[in-house]
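This report concerns only the one structure given below.
For this depiction, one protein chain was excluded, whereas all remaining protein chains were kept in their positions.
Let's look at subunit A:
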Amino acid sequence: MALEEICNFVKTPSEFPSLSLEGTASSLYLTDYTFQLTNNSLLNFEIPNSALLFSENHPSSVSRPFLLTHGTTTLGFIFQGGVIAAADTRASAGGLVACPSSHKVIPIHSHLVVTSSGSSADCTLWKRILYREMRLYELRNKRRLSIRGSAKLLAFMLHPFKGTDVCVALTLCGWDRADDDREYREQPHDSSSFLACGHSSSATASDTTIRCSASPNCGPKLIFVCSDGTRLQNNVISVGSGSPYAYGILDDGLSWNLSNKEAFSLARQAVFRATHRDAYSGNNVDLFHITAEGWKQRERENLREEYYRDMERKAKEVEERKKETLLKTAT
């Protein structure tokens, strides 16, 4: 996926006969994208007639060694302190836990984080494709693509695969900055700055509440893009087999005025409850917090501990209630 590959790409699909998706991805390299930027930043680019290519290379049915399922719990929400993106870390293949510590939340650039649900392999591939396309856009146009623009780009790229077995459900969680142009020219142009994370916490507490008021396009954004063509922008999004359980907790506790701590705790609770009930979600929880300064990753937490802590807390509450009633009856 490096830039060199694009410059002298000659790979033929026949190199990987069984991986038809690889073949199709290669076909994307072949065409020239033309971006037509109008005032509303409409993105038009030519997608190769890959549907045709796809059907030529691809045998009518590919047998898989195991069943593909979409077990996961991912969620994202917007509040006064920015955007929270959280996900569990279990990758399941049918009834097997294929990987207990996968990464479902991956940063694309300093102000965009993507949570994935669906087929792990497809999601990894498409995240890398998205990263590549966004970087190319930035290099060609000297400004960073907005979150809405990247969602549209991703949806366009996924469209030829509609109706096939590609299963990708990504939630783009990010922060649009109004002054992308100026910042880009000031900073050194190398790939490290593109992915520079907001880790360096020189930001004081007050910085996190900065919201650019320049235009309605900047600020926190949460957009869901799915391989069947859905593209939804919302303030709360949860995806995956565990999402109904997560929605139950999120809808109950979410409000705009949460403090950062409360928001982290709510996201953790929601993922924890979903992993408790859903068999295909579990193990750990990854939490990302995106603000105007960029994304910050919290330490990965094992939810098994959370379960025992919850039991203890409940037992304590029952104890306290008992004591209270005893005191009341005593007096």
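Methods note: a contact is a pair of C-beta atoms (placed from the backbone, for glycine too) under 8 Å apart; a residue touches a chain by one contact, two chains touch by 3 or more; residues count from 1.
To be clear about the criterion, contacts and distances are computed from a predicted model.
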Name of the absent chain as recorded in UniProt (options "Dynein light chain Tctex-type 1-like", "Proteasome subunit beta", "Metaxin-2" or "AP complex subunit sigma"): "Proteasome subunit beta"
Residue touching the undisplayed chain, where the options are A:156, A:247 or A:264: A:247
Which residue of A:139, A:232, A:279 or A:318 touches the chain not shown here: A:318
Contact partner of the left-out chain, one of A:90, A:273 or A:289: A:273
Positions on subunit A where the hidden chain makes contact: 244-249, 251-252, 269-270, 273-274, 276-277, 314, 317-318, 321-322
